[in-house]
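Next up is a structure, given as structure tokens.
For this view, one protein chain was removed and the others were kept in their places.
The letters A, B and C name the chains in turn, as written, and every chain counts its residues from 1.
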Amino acid sequence: MTPYVPGRSPVHRCPPGAKILTLVAAGTILFAWPRLDFALAALAGAGLLYGLAAIPARLVLAQLRPLAWILAVLALVQLALDGWQAGLLVAARLAALVLLAGLVTLTTRSSDLIEALQRGLAWLRPLGANPAKVGLAIALTLRFIPVLAAITAEVREAQRARGLEGSLVALAVPVVVRMLKMSDDIAAAIDARSYDPDRADG
Amino acid sequence: MSTRDIVFVALFAALTAALGLFPPVTLPVVGVPITAQSMGPMLAGAIAGAKRGGAALALFVVLVCAGLPLMAGGRGGLGIVMGPGGGFVLMWPVAAFVIGFLVERNLKALTVWKEALILVLGGIVLTYAVGIPWIAAVARIDLAKAAIGSAWFLPGDAVKVVLAVLIARAVRRAYPTLQPR
Amino acid sequence: MIEIRQVGHAFGEREVLRDLTLDLTERRIAVVGANGSGKSTFARLLNGLLVPSRGTVRVDGLDTRRDGKAVRRKVGFVFQNPDNQIVLPVVAEDLAFGLKNLGLAKDEIARRVDEALRRYDLQDLAEHPAHLLSGGQKQLLALAGVLAMAPDVIVFDEPTTLLDLRNKRRIAQAIDALPQRAVVVSHDLAFLEHFDRVLVFEDGRIVVDDKPAAALPAYVARMS
Partner (left out) sequence: MIEIRQVGHAFGEREVLRDLTLDLTERRIAVVGANGSGKSTFARLLNGLLVPSRGTVRVDGLDTRRDGKAVRRKVGFVFQNPDNQIVLPVVAEDLAFGLKNLGLAKDEIARRVDEALRRYDLQDLAEHPAHLLSGGQKQLLALAGVLAMAPDVIVFDEPTTLLDLRNKRRIAQAIDALPQRAVVVSHDLAFLEHFDRVLVFEDGRIVVDDKPAAALPAYVARMS
């Protein structure tokens, strides 16, 4: 996931809830009305907001790099099937959404983001979900994604050292086992810091 | 839920997101991709159990809806759920729960075949039961067409069931986390 | 004071701790023993992270079985792997995590976070992503996070194993400088030489309980 870039820009100071709602709205509109002008407008808007937030260009590219070839393939497929406008639409829409989602995490401290999601999820309470727990789970999910990638790389390397290249099951098992173990350790560390899942609102 | 449960929920939500790093392949007729992520509910249910597995996938879906780009190909937003693949995605938490429930139920005498059957039931039958009509509704095609188009998912999903069974069994043996119910 | 009475613990069928009865009152207590001898299990009993299968553990009169939460406020815990103790992604917010759990007011949290940052020279890193810290800084962050909660006792489970010489020394100095009482599990005997008391574990029992000058050589002899 993207790191937080400290700052005092209007984008940084905008309440996290509003940012998430904007993101949700943008996603909804772009998919409900798949129109090239909307997608391009969203892309331009995203660019503007990055400028406003003074995010270094390097980080903007970092958001898009992992998508580069998926974008290309998507655009090509659409291009072949439906013409260049469709291809451009798909690529622009994806780029805009990824950039906007990235902007939220780049400009919001995760504790603020989580608090906002927690408040936003208060309506779940009658369904038996505790928003504070949801908040912690979200924070941990975002943390685990890069850790999973790192552990996978470590395990794959250890297996290559033993002459194995590319067996999915043999790779997945130690990765999951290590993650489970790590989860147990993290749970203990959280408890040790007086986390109390039953006392809400943390 | 204990703290440990919460951490496990986060772990399997993250695992499902990480499966999205495998590139998706979009099927032309139905407009829904073949994706490694449909293994998420299978692994979550079979390793973490009904409650934690179901919650993990529910959390994953909430995060996707909130706009985080966790779906294969870096996609996110309500557009996913409202698109043709939405029915499948909304069933993932249910599938994880049902798989977890049945695995915990049968934990004492869980043969490979039984477990594969459970994964087929939750990961394919149940998921498709909502996913296919959803495609038909969203893409405005008739049900039969949606079903035939979705048949292309079957080979991939069969492979995922086999992988998930092998992984889940080895993991449970190496690091038991489930109690029989 | 921590009172341990007739404590035994089993994971499933496996007896891991057997019949422990002792009081912990000294300022610096060390725990040593072979891999699998029960040290971590013992350490986890002290703040109620684990409730023993038999017997009772009391901290200042509070039973860990009934008052686990209150006990955890009195007894802090620092683990071996600094990576697994960082809960939130930014240094300052991770420091605040435990304080929020204590239900403190916002300005009190800010004050204590500041103080903890200053104490371990982490001020410049307050807004830094925690996972980019070096191993030693991460362990200091974990210690700072526990210290900010102002516990009476801090338990350390092998806090320096993953660190290099310099970082080991930094953590050891930080532990030495703590005003609190501390219980330290470690394989690093040199660091334990000036402690007040050493407990040697073997197969779930305490086989030596003495001053370091007597206990450490006895431990080394038993391991040969």
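Everything below uses one rule, namely that a contact is a pair of C-beta atoms (placed from the backbone, for glycine too) under 8 Å apart; a residue touches a chain by one contact, two chains touch by 3 or more.
All figures in this text were calculated on a predicted structure; none of them were measured in a lab.
J.: Can you work out which residue in A:L30, A:L113, A:V155 or A:A192 touches the chain that's missing from view?
T.: A:V155
J.: Kindly state which of the options B:V112, B:A129 or B:A174 is in contact with the chain not pictured.
T.: Residue touching the chain left out of view: B:A174.
J.: I need the residue numbers on chain C that touch the omitted chain, in ascending order.
T.: 33-37, 134-136, 161-168, 187, 219-220, 223-224
J.: Give me the chain B residues in contact with the hidden chain, please.
T.: Those residues of chain B that touch the unshown chain are 170, 173-175.
J.: For chain A, which positions touch the chain that isn't shown here?
T.: 151, 154-155, 157-165, 170, 173-174, 177-178, 181
Note that only the chains that are shown with their structure count from here on.
J.: Would you kindly tell me how far, in whole Å, the mean C-alpha position of chain C lies from that of chain B?
T.: Centre separation, chain B to chain C: 40 Å.
J.: Starting from the mean Cα coordinates of chain A and chain B, work out the distance between those two points in Å.
T.: Computed value for the inter-centroid distance: 19 Å.
J.: Which residues of chain A are in contact with two or more other chains?
T.: Chain A, residues with two or more chain partners: 136, 139-140, 142-143, 186, 190-191, 195.
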